[in-house]
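Only one protein chain is missing; all other protein chains are in place.
Here is subunit A:
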Amino acid sequence: MNVVQAAESLLALSQQEELEDLSKDDPLSPSEDEGDIDGERKHKKLLEAISSLDGKNRRKLAERSEASLKVSEFNVTSEGSGEKLVLSDLLGPVKTSSSLAAVKKQLNRVKSKKTVELPLNKEEVERIHREVAFNKTSQALSKWDPIVLKNRQAEQLVFPLKKEQSAFAPIEHVLSGWKARTPLEQEVFNLLHKNKQPVTDPLLTPVEKASLKAMSLEEAKMHRAELQRARALQSYYEARARREKKIKSKKYHKVLKKGRVRKALKEFEKLQKVNPTAALEELEKIEKARMMERMSLKHQNSGKWAKSKAIMAKYDLEARQAMQEQLARNKELTQKLQAASDSEEEEEGAEEEGELVPDAVNEIQMDANGPNPWMLRNHSRGTKEIKVQDPEQLPEPVAHEASENEEEDRPGAEEEILLNEFEERRSLRKKSGLSQEAELVSRQEPKDSSSQEVLSELRALSQKLSQENQQSGKQNVSSARTVLAVQREEPTEAEEEPLLLQRPERAHTVEELEELGKEGCFQNKEVPRPVGEGQQSERNPDNQPGAPKEKKRKEQMIDLQNLLTTKSPSVKSLAVPMTVEELEDEEERDQKQMIKEAFAGDDVIRDFLKEKREAVEASKPKDVDLTLPGWGEWGGMGLKPSAKKRRRFLIKTPEGPPRKDKNLPHVIINEKRNVHAAAHQVRVLPYPFTHHRQFERTIQTPIGSTWNTQRAFQKLTTPKVVTKPGHIIKPIKAEDVGYRSSSRSDLSVVQRNPKQLSIRHKKHLKKNSVD
């Protein structure tokens, strides 16, 4: 609003001005002076109005004007009344007078004093207090962490914690009241006295006592703590040094180096002041070090200048020359003074290579000559080739030199030549590599062929074997047919026996089987059947040709039968039951009974298989059929929904795990869950375990006294916390767990690392400082 008003006033003012101007223009002004003054005033007004626009000094300064008849130029004007009065202005004139010195001083003091900052508001202060307090207490409490952890993991805690010191040497006290009475005792004591053994009062010798006294427990603990601290500090510094050493930043190292140099310089200056001779020596040393460094090959082409030249050298001839010069100078400087008896050519060659070959190649060659096994291994191939090629190629550049000695631009040309050579070498190397590869391949080929031969042989063998197997299998089958096939009467049932099929065939000669039968061992399931049944099967041979599946099923069935009707050796027992001995015709009857039982047995097996099949069917999860007959097609009597539709709306349940009795034809194992027993089982995994097998392992061992010795039982069932009745259980103290004293250690913790404040707190502090 104010702004708007100001703008309006401004507008009004300008209009007024215009009007006035107009009025000025029309009648000629009576006096120019007056007009000037008036104009000035107006201008000021305008400025003020504009300055008041920004809203800060909105208050309009009331214009002070006196009604005076004469306005002289010496008069005080009210112009500049808006300016502040500054203390120095006032003090300026006071300077000369000495009487006002005290006042001036006072004033100066007032001036130097700054205003007190506004105190933080209450919440802020409280928060800071809280944080500081929190940090302090958390640090003080953190020393309890290991103890808490230990107590949590402890198998047993006994409260009250403070144990009574078990009396170590009550024997002395016990013995002090005792005296030798009997003559034997006296004699013994006499002997002991003779040997200067301490008898009654101090059982320990003075030396032992002194050694015991030498270090009290408290002291030892203190000492240990100190040592620990020292060790911790040392390790801390070591770790820090290691960390700093690892830093890869160049800038960091540069800064570090600079700092070091500066420090050294400072020290040097100090030294100069204190001990100039020592300083001179130091200076010499530094100089020497510098010289050594410059002399060494280290800086020949790794400086900034050299690097830039190296880059430019490819394009710029001058740069190339400069580099050459530098290198030559370097050579000169570093060359040992010696008799020039050595063959110059060699040297030259070496020089050339040293000069012009790129660093990497240099390195490799040096390595090849030198004893660095690592590099050697890596580059062995390349170096070898180089070695091989060197004698051929080295003379060439020499020859070139000889021919091109006169030319001025020799180094450049030479370099080009060398570069060309390297190119050639590279290509050669590649070729050789290729050829090697080719060789390898060619070498491999015969191998392959040989291996193929072996393979083919193996294959042939395996084929033979398989053929034999097949034959034997066929024989088996045929023998099974001839000997073992029995239950032809029930092929339909046999077809519904998928579970019994998956049995591996095992070939056995009849003799073997018989032997096995004699042993009475039935682990292999194919046991010869009684001959009578074989005859039975021979009676109806026209049934034999059948599908192989059926045969297998037959075998299965027969297996099951064999399981039951086994021919085992009769008892050679001395005591045969009376009835058997007495009755001669018992045997006949027995035979009859046997046959009868055999017939009955067939029934038994069939019934059992049927039962098993039913059980299997019942335990299988049922498919859900959602087909609606007549929906979307014709329905009615005798019409079935189409196969496609049935397929589409049949929800197949996933096949469960295989039955336990899948491979046991003579067993039906109930797969139902024992819900009552399951109620007693653990069904929630306790905390640290993530897999049920882990937890099961921890509950394998029984705890009860029935399965354990008394000691073990007691150990397994000890309570986690034991409290002594009639004792006051006081809270844990620092002394109880081996700390010195709670208050001191708290303080020490706080003092030792005042910087270890929480990040949040640090931030807070920063904020405060900024404010």
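Here is the rule we use: contacts are C-beta pairs under 8 Å (C-beta built on N, C-alpha and C of every residue); 3 or more make two chains touch, one makes a residue touch a chain; residues count from 1.
FYI, contacts and distances are computed from a predicted model.
**Student:** UniProt name of the unshown chain, from "Tetraspanin", "Translation initiation factor eIF2B subunit delta", "WD repeat-containing protein 46" or "Mannose-1-phosphate guanyltransferase alpha-A"?
**Tutor:** Looking only at the record, the undisplayed chain corresponds to "WD repeat-containing protein 46".
**Student:** Of A:R181, A:K251 or A:H691, which one is in contact with the hidden chain?
**Tutor:** A:H691
**Student:** Per the definition of touch given earlier, which of A:K113, A:K304 or A:K672 contacts the omitted chain?
**Tutor:** Touches the omitted chain: A:K672.
**Student:** At which residues does subunit A meet the chain that is not included here?
**Tutor:** Residue positions of subunit A that touch the missing chain: 155-156, 158, 171, 203, 470, 501-502, 504, 520-523, 547-549, 560, 563-571, 573-580, 594, 597-598, 600-601, 604-605, 607-608, 611, 660-661, 664, 666-670, 672-685, 688-702, 704, 706-712, 714-716, 718, 722.
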